[in-house]
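Following this message is one structure expressed as structure tokens.
Left out: one protein chain. Kept in place: all the others.
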Amino acid sequence: MGGYGDVQMIDENGKRVDGRGPGDLRDITIETDVVPVADGSCRMTWGTNEVIVAVYGPMECHPRKLQRQDRAVLDVAYNMAPFSTTDRMRPGFNRRSREISKVTKDALESVVLLELYPRSKIRISIEVLSAEAGTRCVGLTAASVALADAGVPMTDMVVSVASGKINDVVVCDLNKEEDNYGEADLPMGILPNSGQLVFLQMDGDLSQEEFNQAWQYNMDAAQMIHNFMVDSLKGGEA
Amino acid sequence: MGGYGDVQMIDENGKRVDGRGPGDLRDITIETDVVPVADGSCRMTWGTNEVIVAVYGPMECHPRKLQRQDRAVLDVAYNMAPFSTTDRMRPGFNRRSREISKVTKDALESVVLLELYPRSKIRISIEVLSAEAGTRCVGLTAASVALADAGVPMTDMVVSVASGKINDVVVCDLNKEEDNYGEADLPMGILPNSGQLVFLQMDGDLSQEEFNQAWQYNMDAAQMIHNFMVDSLKGGEA
Amino acid sequence: MGGYGDVQMIDENGKRVDGRGPGDLRDITIETDVVPVADGSCRMTWGTNEVIVAVYGPMECHPRKLQRQDRAVLDVAYNMAPFSTTDRMRPGFNRRSREISKVTKDALESVVLLELYPRSKIRISIEVLSAEAGTRCVGLTAASVALADAGVPMTDMVVSVASGKINDVVVCDLNKEEDNYGEADLPMGILPNSGQLVFLQMDGDLSQEEFNQAWQYNMDAAQMIHNFMVDSLKGGEA
Amino acid sequence: MAIPLVPKLLRAHLAELAENDARIDGRQQWEGRDVEIETSVLPRAEGSARVRMGDTIVFAGVKFQIMKPYSDRPNQGGLMCSAEIRPVAGRNWESGPPSPESIELGRVVDRGIRESGCIDVDALCIIPGEKAWQVILDLFAISDDGNLFDAFALAGIAALRNAVVPAERFEVGEDYSLGVSKTPIMCSYHKVGDRFVYDACGREELGGDERIHITLGDDDHVHSLQKGLKGIFSTEEFTEIMGRAQERSKEIRDILDSL
Amino acid sequence: MAIPLVPKLLRAHLAELAENDARIDGRQQWEGRDVEIETSVLPRAEGSARVRMGDTIVFAGVKFQIMKPYSDRPNQGGLMCSAEIRPVAGRNWESGPPSPESIELGRVVDRGIRESGCIDVDALCIIPGEKAWQVILDLFAISDDGNLFDAFALAGIAALRNAVVPAERFEVGEDYSLGVSKTPIMCSYHKVGDRFVYDACGREELGGDERIHITLGDDDHVHSLQKGLKGIFSTEEFTEIMGRAQERSKEIRDILDSL
Partner (left out) sequence: MAIPLVPKLLRAHLAELAENDARIDGRQQWEGRDVEIETSVLPRAEGSARVRMGDTIVFAGVKFQIMKPYSDRPNQGGLMCSAEIRPVAGRNWESGPPSPESIELGRVVDRGIRESGCIDVDALCIIPGEKAWQVILDLFAISDDGNLFDAFALAGIAALRNAVVPAERFEVGEDYSLGVSKTPIMCSYHKVGDRFVYDACGREELGGDERIHITLGDDDHVHSLQKGLKGIFSTEEFTEIMGRAQERSKEIRDILDSL
């Protein structure tokens, strides 16, 4: 986390810089079928985050050495477009993107019924067009919607959201400014039907008590976001 | 193109800095069998350009994934040696060389009878030892000669030459100084027997009229260069 | 070699900066079985050099294109850990490590009975944890011990040691300071039972006479080091 | 891009259609797909555009950096144009280092914009010899159903025309619109079933032969040409294409001007 | 790391053991292997440690460089943490560019140390805006029999506590100990045979499912979390693990403090 709370970001009424209360989410929209050539796709805006996910497959897995005899593999790539950040992001490999790709893949492999497609590959491309804070959560959530849009069978969708701490107050869904000066960030990937987890990261500083509060915010927010997701797949735009 | 004609490069008699008229070519020499271990080879000098091309194959195509069931593939690499330019050129990948390799391959694949050699590869190495302007044309032309020297069947040889514009005058075969200050460059790859094209690029600024003039210069020059090529393959040096 | 003898490193009694005579070795210790998960391993300290070697295999050789039908191949990697030098060494590829890996492989392939394991690979990892001068010799010698510890059959072990020249005096086993200011370095890989060679490099400046003296120092030192190696494999620490 | 096993059936079908002067998606030989252009679509970019041509969708974003001018051109800023085609855009695009296809794409689009002189690099100078603006135009494909070349070129010039120089953020004055004096338009032709068609769709590219890219300026001046892929064409074929490009580039330029 | 063909037999064996509340090496569910820590083990490093947990052996080395502070943080030095798992450490580790596994390992360990605030980056400043110390912590695996995460994290903090700033060699004053104010400890749990165990050995990793890494500070504050690999877990499972980590991290911290 960037700073240590020396910027005042919660007012005397408990309101945050953008007017939200501690447990409130930013605005979210979800749209499917946005990449016409893909088998499934999703465009998600979340605050001023904008992410597009395309799903291709199941299809033949090559190179062969990645193939698994008894199940499909997911090929997940999270990437930030060069114009997605205030300072231009240079295209190409970076360790952060590799790690986010890996944990996203781990989360999605936990819910996709991989055994149905032995020796095949499902490719999931997560492209961040505009980044505001929390892009890994937006990407993972949008990927779930895109997989559902592609008709890939899953035990449940993954809803991802992060809570954190600013000015020693635990709040839900940090925006960019809060992320810059915040003291902790706890992104989770939640299965809304069972309340179980498939994704968990955290960095910063949280007491055990603060930690439990942040955990609960995420659990509650997941239910709300899940409703948007279901609506968007029914044909409406969230 | 580098500049915008503020350097005077055509004198009152229409002569260019090196004494040529607008439609004249630089001096050209062609020699075959210059790489003893290759199946075919060619050394071409053109002004102070010097290019060596070696052809190996047809031979087994590996890696396998590049193999085509119904025809041969050409593996073309255009490269500038580190000592070929005034400022030393660092060895290794660069986007310009990749693009020139690709368009050269596209041009040559249009004339080589690839269907005669299914699943095989013909490797064509174009090495620029000294660069003066127009090296892509020299490379493509020399590659045709080297392929012929290797006995690879072709429907026709490719002759490549570029015309351009300096001081608002259309001229043939820009030299280095003209290229630096010129306003346009139109390299073409011409089949001398039919007048058809397999290669075309252009950048700069040409009116439709200027464009037609440059096109014609290239067509005429191609015939002359073709004569040199045929002579060199008959055993004489051009 | 770094310098040209302008630093005085041999005193009036012929003693070197660390008190050794011209033909003396630095202190050496050898320990086996230091990488529990490996098939064979060796830790060697030599002056303040410290090298760990792990041997894995014989095992399946992949990628396949490296496989040889009639024998095993050795996959040797020499590497300096980032904290092994005074100025931190950046991890990753470098030409020096590649060359040392290659000559070490060439030396070991000369003694390992490769024909016993067709189509397989033996992997030898040489990791320099602390570098003092002569790490290629330490690595090659420790690799021999690790191979023996792994039970890989060899015609003989390789003992490697370097002599050199400082202040126009030929001496055995240059230490770091001597290496920095020395005038020549002659590392050799010797088969102690036959006195034959499998590894030889040299750079600097040696007259034919000096060269013969350095050669002899190495031959003599090899016998002494060989005794340590045999002892360590019998279970004692050298 | 992996080499697809071109289905012979597709080639045969396209050839048959061509004989009847028809195309696989019902268009005429020289007819383009509908073109949609939206600008100011990317919140973090200083200029942006989204172009849709049929099922081909691309974005362009403009960012600015401060550079030190090259010593031989102390009064000039720079323009850099970079195209990325990531796996999101289609089944056959793979991750990894840029393919020869994507390198060619980026360089051809770059030349068309650069050579038109639409950006006055002298106007990008802030302090001669010390500071100048570098304009970075990033082209990004979302959905590739053919003819990324024209879509990229169009999104590129639209994003540049939309761009605001972020002088305040860099503390070198007040923000102002990037001046774009010309409007180069690229028109691409693909040989399908032995004749050229305009604005090939994905299946036409898959079963087609060579392609020709022409960038024309406001006054029909030629700014860039490129022939791609294996194939032979005649002067007559080229002359017809050039004529078509003169017409079509005016139509596209009108769409852009009407935004 | 190559994808090992997970032996179904091993998974079945581990599942059977789990049903009987047993582990493959005889340990209890929450029992760790013996921990050995040695410091000052690398002559060329300014701080170093060697950690052995069962047959897992790693080194950590600290080096210092002088850096120019970032313009937005002129009074701060930096901390860089880099993990390498080279082929020496096990049959399945291969050479080449860093694998996703080793990138994750390095980043998770880095976050635990960094976020604990154990290094005061303000104290690394030499001349504001001009010179500051960059602390480089290199983690290096020698033998991987499972749970490199905890071994790396422990060796890392031990090496930092052992480090001396080489001010004399860089001619900026006298050498002094790097101040390390906190002691973050990572505890890792692996799901094996459908239940979590602490400090998985190599065979348990090979036949196991997801893993969870928790870094706790001196006061049980949470500094970093990471869930790795495919797998689902419940809040209840996590709560139990968090409790176990609070106990175990104190034990490890005591070992470290007793050195």
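Order of writing sets the labels: A, B, C, D and E. Residues in every chain begin at 1.
In this text, a contact is a pair of C-beta atoms (placed from the backbone, for glycine too) under 8 Å apart; a residue touches a chain by one contact, two chains touch by 3 or more.
Keep in mind that this is a model prediction, so the values were computed, not measured.
Within the full complex, the chain left out of the display is in contact with B, C. Checked against the full complex, the candidates C:V17, C:V169 or C:L200 give a single residue touching the omitted chain, namely C:L200. One of C:D24, C:D106, C:E177 or C:D220 touches the chain omitted from the figure, and that residue is C:D106. Taking the complete complex into account, B:E127 is the one of B:E109, B:E127 or B:E178 that touches the chain left out.
Although one chain is not displayed, its contacts with chain C can still be listed: residues 1, 65-66, 68, 95-96, 98-99, 101-103, 106, 109-111, 186, 191, 194-208, 211, 215, 219. The omitted chain makes contact with chain B at the following residues, 34-38, 48, 50, 52-54, 56, 59, 77, 79, 81-88, 91, 123, 125, 127, 129-131.
As a working rule, only the chains that are shown with their structure count from here on.
If chain D is ignored, touching splits the remaining chains into A, C, E | B. Touching chain A and chain D together: no chain.
Averaging C-alpha coordinates per chain places the centre of chain B 26 Å away from that of chain D.
One finds 58 Å separating the Cα centroids of chain B and chain E. Separating the centre of chain A from that of chain C, both taken as means of CA atoms, is a distance of 51 Å. If each chain is drawn as a node and touching chains are joined, the picture is a simple open line. Here the touching chains pair up as A-D, A-E, B-D, C-E.
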